[in-house]
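Here the complex is missing one protein chain, while the rest keep their positions.
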Amino acid sequence: MNPFVYARPDALPEAVRLGATGRAAFLAGGTNLVDLMKENVARPAEVVDINRLALRDIVEIDGGGLRIGALVTNADTAYDERVRRRYPLLCSAILAGASPQLRNAATNGGNLNQRTRCYYFYDVQTPCNKREPGQGCGAIGGANRIHAILGASPQCIATHPSDMCVALAALEAVVRVTGPQGERTIPFEDYHRLPGNEPWKDNTLAPGELVTAIDLPPEGFAAHHTYLKLRDRLSYAFALVSVAVGMRVEEGRVADLRIALGGVAHKPWRRPQAEAAMRGQAPSRELFEAAAQGLLEGAMGQGDNDFKIPLARRAIVRALSQAAAGTPQSQTDKRIA
Amino acid sequence: MDTVMKVGIGTPLSRVDGLEKVTGRAKYAAEYEVPDMLHGVAVPSAIARGRIAAIDDRAARQVPGVVEVLTHENRPREAWLDRSWKDELKIPGEPFRALGDDRVLFAGQPVALVLAESFEAARHAASLLDIRYEEEAHNIDFQVSLAEKFEPSKKRSSFHPPKNRGDAEAAFAEAPLKLEGEYHLATEHHNPMEMHATTLHWHGDGKITVYDKTQGPQGVQAYLASAFGFSKSDVRVVNAYVGGAFGSGLRPQWQVQLATLAAKHMQRSVRVVMTRQQMFTHVHRPECRMSVRLGADVEGRLTSVICDATTSTSRFEDNMEDIVIWGMMNYASPNAAGSYSIAPRDTYTSADMRAPGAATGMTLFEIAMDEMAYKAGVDPLEFRLLNYSEVDAMNGTPFTSKALREAYREGAARFGWDRRSPEPRSMREGRELVGWGVATGMWDAMFSKTSASAKLSANGHLEVACATSDIGTGTYTVLTLVAADTLGLPPEQITARLGDSSLPTAPVEGGSWAAASSGAAVQLACQSVAKKLLRAADKVEGRPLNGAHSLDDVVFEGGRMLLKSDPTRSVGIVQAMQAAELPVIEEEETASGGISGMVSQMLKSRNTHSAIFCEVRVDEELGQVRVTRIVNAVAAGRIINPKTARSQILGGVVMGMGMALHEETLADRKLGRWMNHNLAEYHVPAHADVEQIDVIFVDEPDPEVTPLGVKGVGEIGIIGTAAAIANAIFHATGKRIRSLPITIDKLID
Partner (left out) sequence: MTHHTSPKAGTAHASAAPMASMGASLTINGTPHQLLIEPWTTLLDLLREQLGLTGTKKGCDHGQCGACTVLLDGRRINSCLKLAVSLDGSEVTTVEGLGQAGRLHPLQAAFIEHDAFQCGYCTPGQICSAAGLIAEGHARSREEVREQMSGNLCRCGAYTNIADAVLEVLEKGDAR
């Protein structure tokens, strides 16, 4: 870990000012940043500790919905009574991730900004375009069991590791940010990005911008939802494939639907066309399979991760059945519903 | 006479070191405070093979607090001859010397050590070294290395070559039932929870105290003396607590080399702690490919067993394991043959990890056995009983004892094996396919010459001591029990001291021989104390024990010596010592097999056995495996402490689950580098993975195997466990996976 200047501002404007140097990193729960600093992957000259900022509330938004502060921990979010009641999909996804200790420290803003688990990104003695632009991608043609099958580029095949963000994508949350240019909101779909030719950019935050809150829209799909996560052991492991589904069922038909995938792309993966094709239809296995087909169109394996394509297809079908039946996946009972 | 139950061999006693461990007071290698100590952080090689062309350490040296950057160019001189660097494993080849020269032999090899006044400064400076390499062609891929496989002429002394019998090839050719399969185990890394660490206290008078993570303090002592030019008496190695090792502490690892080099160079105390990533730059369980051919008659009696295996080693040492002999020993086939070779890769040398050889070879063989049972149309348990051998079928020798039949029976009863539906895919619950599998385990019951001392003070406190190690194995507690048993003292009055090279001689802890060996030594030492006590009792007024001529005439119980012929006549231990004016009785004894032991070694095989039954539930569509129930019935002779012995088996089973489902070190072929070198991506079982494990110790009295009748339980729990799981997965799904671990990708078509 390199030496750095540590600052602990008390208020947002000060934090934004300190964060605008281009060499600064915001420190919240620390669970990802400190890890990356120990690996010398992150080498900020300044660390701006934002833990004193007043971003720890969960409040109602006019017209329905909840605003979740960026510094609310993952655990406090998952166990908040309002979140549990209205957004059980989000709770489930959060509780599927990491460990209780990590969830107690990790914040919601930090969860959005956590970086890939790609082996090459993490090992500074290997090539990685995300870490050092121009080095090449070690994972292409390398060990890529955990890598992307969708939306990858010749520059980068990393995946986004978050579980929470998969649920937020399905919920169509809105990210509130503040930066040198002031405040703005980013639809969740636009927050993370695909690697393209700039794989070092995980998201669309402008330099110095800070996530302040996440707005959850009124529709929480509390009756029909699921978060299904498949991984290499039954807990405390990153997703190989995960599926978040939010569904509204009216008169036996799919009235509204969101599907987001984790572990398969550089961002939570959605295909609104595949969702649209299901609206108005009666839930059936054929319909679910068609949806899976639509979501995975163009999926491409890299060798070690080829299995993710059939795994994702089956996981999508199962997750849709779980949501339609109103039997969401438990994150404790490891039997898959 | 009091009626307090005697605490001794067979009593389930809570760990005597438990209080230290649950309160955080137990000190491990990196936790000793020594004055004026430097922190050393090792810099790993970026390449897998080649030479270091240049090291620019200027930036590192400018970091405040950094006092030195040690490399092959400025290291202090050390022993030249390879034989000076041999450790207790004595693996043939050229032992690795950290910073020995400019050669890079494997990725992550330490190529420099940054020494600083604080850990943080050393850590930062270590990232600032600019190293240029001349890279050479390399290979880490086991499949590729098979082209270079060979049978070394100089073999590891622990290696047992397979002994062929009959004409296995002909019998196989003629067999009406044939199975031919190729089986594979991935590379695994030990990953004990404590990372390898050394705190070296430089006393300044030529003496050093080395707090090292090792399984053999005297081995490290001898090694440091021989390799670094110390007089043995100037080196004391302490490993009172070891945070797991599973074989990773059998050889002195490179952190102790670096700490010693640095201390000599700086004439100061030094601590070197590996990072978790660096825990992937030394010993590991070799990758293995084994082809198995089995022939059987139409009833399912094996007529031919043929195993040919290759395991991985490094390019600088020839590590060998006993892979192919287990099936040849365990089953009664009249014809059997085995061959074994090793294949070099550009990695550190593979070496022993929990049940080396058997955990791989027996496990893979037991998957083949399961396949053959289905071919023969015989229940897998029946199939094993059908081919049961009362003798060691490879060596033709009887066993000192073999209660495997009882293990099968008791394990099957506890598990409910008779309710199994034979057809694969025939048991299900909801969306999950349920499968039941069985496998056999087999390990050596070994004994090593070991010394121990016993020191009884006039206040009735007993200290027993031995230089063996407790790496979580329960040795402190076991030796306390043996002493309590011999001298009739309550455990609270006994202290066991281990893990210190200054204590009576013991071999490195491993191979499941520690309890049998150090236990026997402690018993002998306590018996010598007992004899002196008996003589001292003569001085007690009235001579209540008059007529007791030997230990056979008395019983030690509740702190007293009782006359067997008349238990109303007794003398207190303290009373006897006071009467004889003995402030202390101290004895040291050495347990060795003796002549009768050596004869028995030649004439008989000595092994532990186990029968493992397993239930898995596999999501039919998604391939997620849950191991819901395991019963492991173990025949391991006499169990000194059922409580800690059970934990040993539980731990072996859990590691077997890892072998079956999780553990695989993944390589990048282009870089010649392990890529998932962390605990987030190298998966070991977590709490959620482990449900119900039942352990049964079947009755197996065996006075011949070792002096105490003890066979050891450190390894047997892992052996066969992964096969039982793989076999259960087949029974559940109809999918035969011959390559471990069985990760989800292998169950997705």
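Per-chain numbering from 1; labels A and B assigned in written order.
Note that in this section a residue touches a chain if its C-beta (ideal position, glycine included) is under 8 Å from a C-beta of that chain, and two chains touch if they have at least 3 such contacts.
Values in this document were obtained by computation on a predicted structure and should not be read as measured data.
Across the complete structure, the visible chains that the omitted chain touches are A, B. Within the full complex, the residue among B:G50, B:G411, B:G623 or B:P685 touching the omitted chain is B:P685. The omitted chain makes contact with just one of the residues B:F172, B:F246, B:F399 or B:F697: B:F246. For the chain missing from the display, the contacting residue among B:M193, B:V298 or B:V599 is B:M193, taking the whole complex into account. Think of the hidden chain as still there; on chain A it touches residues 1-6, 8, 27, 29-31, 34-35, 37-39, 47, 49, 51, 75, 79, 98-102, 104-105, 234-236, 331-333.
The missing chain lies against chain B, touching residues 14-15, 17-28, 30-31, 33, 37, 39, 63-65, 116-121, 124, 191-195, 241-246, 273, 275-276, 471-474, 643-644, 646-648, 650-655, 678-680, 684-688, 690-693.
Methods note: only the chains that are shown with their structure count from here on.
For the pair chain A and chain B, the distance between mean C-alpha positions equals 41 Å. Residue ranges of chain B in contact with chain A, taken from their complex: 44, 46, 107, 120, 123-124, 127, 277, 430-432, 617, 619, 621-624, 626, 661-662, 666-671, 673, 675-678, 680-681, 683, 685-689, 743-745, 748-749.
Chain A contributes residues 1-3, 38, 40, 117, 119-120, 122-126, 138, 141-143, 145-146, 230, 232-238, 240, 307, 310-311, 314-315, 317-318, 334-336 to its touches with chain B in the complex.
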